[in-house]
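For this view, one protein chain was removed and the others were kept in their places.
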């Protein structure tokens, strides 16, 4: 079932980008500064672009005639395989930024590994995406530092966001059979190999930001296998409305 | 087109009950006191029951094979004909209560008139519903008085809610062609005839509640004709998700 | 054991109910307050996972059934708080302990409801397990609690049948619906077994509670009854219980089942379940946001009584 595993893996990459992009686009016109509105929209746009590439390829590999829109708009929540982290609600802007930082730091490592994938198409998409993600990560680091080491209020909010989201970071590094199999084939990367680098980066940035790494070690999991929290269903009900309400229409 | 007008009119009655019930059910488990949770759920239940009776009859009159669920879950927002008042967001509990009071006071007058409809089925549904609505109205009046004449904070919130919602009350009394036609046939009631009684009741309750009638005279309209605000579309995206996502399934 | 204590235990052994005004040992009172208020809190918090689907119920009839069920649960919470109040605490005190995290509610409500079949599955398994726990409590030694349990069990049996009916509709529906039903069973099965509490070997306080007849059957006995009852129901639906080790044991006349992940149970109890934070926050926010409302009703009542006093004086 290598083919199936590959399409599953590609969907995970696409779903992460898609769901996070959807969350970011909820900020549209509501950010704390005009420049932030523009930057978030920009990241949301980059992520939609990446989602399109991954999902299109997933659909081709799957071979059941599903294109990017069929995958984005006509799967139900248990078929979505994004990390729990990216489906978490926006919360305040601190929570949105910490979520982004945790994701960007991981995303960059994953894409960096995938650039060397034995699958040319995967390597190609990763090479394109990593240029955008390098910018996302630079921006996230900059803001985490400025807000962590900003006012007492901003530090409090950032630390609260870190505590809130920490338990969704463990899943990023749990390899499951799909990832092990594809990793062994040189197609994907084994995420457990990324953990040390991720933690080193987070620790370094937090040190500069005067933020503390949480002590909690219990981690939530299940997103990659389609077991989500209650928020994702509502996100999808909204996102998928038109495609669900008017099946067969062209938009 | 008497038949069509009749089904349009019945849908309006059903849509008001359905949309308000949906709004109330958003409070589920989140009310300010256990007794309020139970009371709101109770009203939401009564309104669903009424929506089912009106929409079922609307579907029969329309004669296109649509049952209550087809009408509730497979029409888009421009086909919904509820008053703008009932689609307004819950806001704080004061806003939820003022919305309910404005609606109940009108609803009771409408149902009272419809008990004398020349159409036996309409008269019958109205007779059943008015017993429930008499209770809703008593409760609304009681709470408006207690919260208006409660603390400074509760009075402020109630007055703010009144100002917020006032511009959605005018539409309740605008007769359009459908209502004029059915009114002339003795099937429906001409809502313009209800305005004085409604205003008298609201004025009396507000006097006891130490609340002021707003000065504003500009009224929003369009709900009965399917022209809604931006909130209804999101309400429906959520409400209709399953029926839209899995057409043809039995639940 | 004092004479009072001996007389108390003799009443219990004789099957005579203890009533609110009767003498009772402090430990009995405290244990009951904790047990009843945890139960009440569970009814209140239990509204939330179901409330998550009220706005998305797929038919008006199902929406009405679900709303009515949630309303019943609020009602159960209220009887149970009343039963606790007979023991000399107030509802607000007891509820404050929930909001502060001091007293728990049933851990099962820390799992998310992620598809519509969950709503039926919660009725079938969670209400089913609750009834299994509660039916013996209808015979418990404390009168107000036992009478509350009689009423609660009656309504919950009804909910359980409705839940089973919902799951059956899904299991016999489209392939997607059947998949949702199976997915829900996969996710709720083990947490439902955990509802009976830790294995008897680890269970604290049980012996005393059993002697006082505020616990009638042991955790493991109840769990086994639940498995024995539920398995045939799942088979009838054509659904597969997610336990490879599950099989009928001719010798014992019971189903054998696999090992429960008690580490998960402990983590969820400790606050690390998928929804612990959301559940408690939702209730805390509702309470905080409603403070002005409750204060205003008091303010109005005071004004009214002052006016009555003034009117009486003037007369």
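Assorted remarks:
The first chain written gets the first letter, and so on, giving A, B and C; residue counts start at 1 in each chain.
Throughout what follows, contacts are C-beta pairs under 8 Å (C-beta built on N, C-alpha and C of every residue); 3 or more make two chains touch, one makes a residue touch a chain.
In this text, all values refer to a predicted model and were calculated from it rather than measured experimentally.
Shown chains touched by the hidden one, complex as a whole: A, B.
Of the listed residues A:92, A:196 or A:212, the one in contact with the hidden chain in the full complex is A:92.
From the set A:45, A:134 or A:181, the residue in touch with the chain omitted from the display is A:45, counting the whole complex. One chain of the complex is left out; on chain B, the residues touching it are 76-78, 164, 167, 216, 218, 220, 227-230, 232-233, 237. By the touch criterion stated above, the residues of chain A touching the omitted chain are 18, 22, 25-26, 28-34, 36-38, 41-42, 44-45, 48-49, 51-52, 55, 68-69, 72-73, 92-93, 145-147, 149-151, 153-154, 157, 238-239, 241-243, 246, 248-251.
Keep in mind that, in the parts below, only the chains that are shown with their structure count from here on.
Interface comparison, A-C versus B-C: the higher count of C-beta contacts falls to B-C.
Chain centres here are Cα means. That of chain A falls 42 Å from that of chain B. One inter-chain figure worth recording: chain B and chain C are separated by 35 Å, centre to centre, where each centre is the mean of the chain's CA atoms. Of all residues in chain B, those that touch two or more other chains are 238, 241.
Residues of chain C in contact with two or more other chains: 56, 176.
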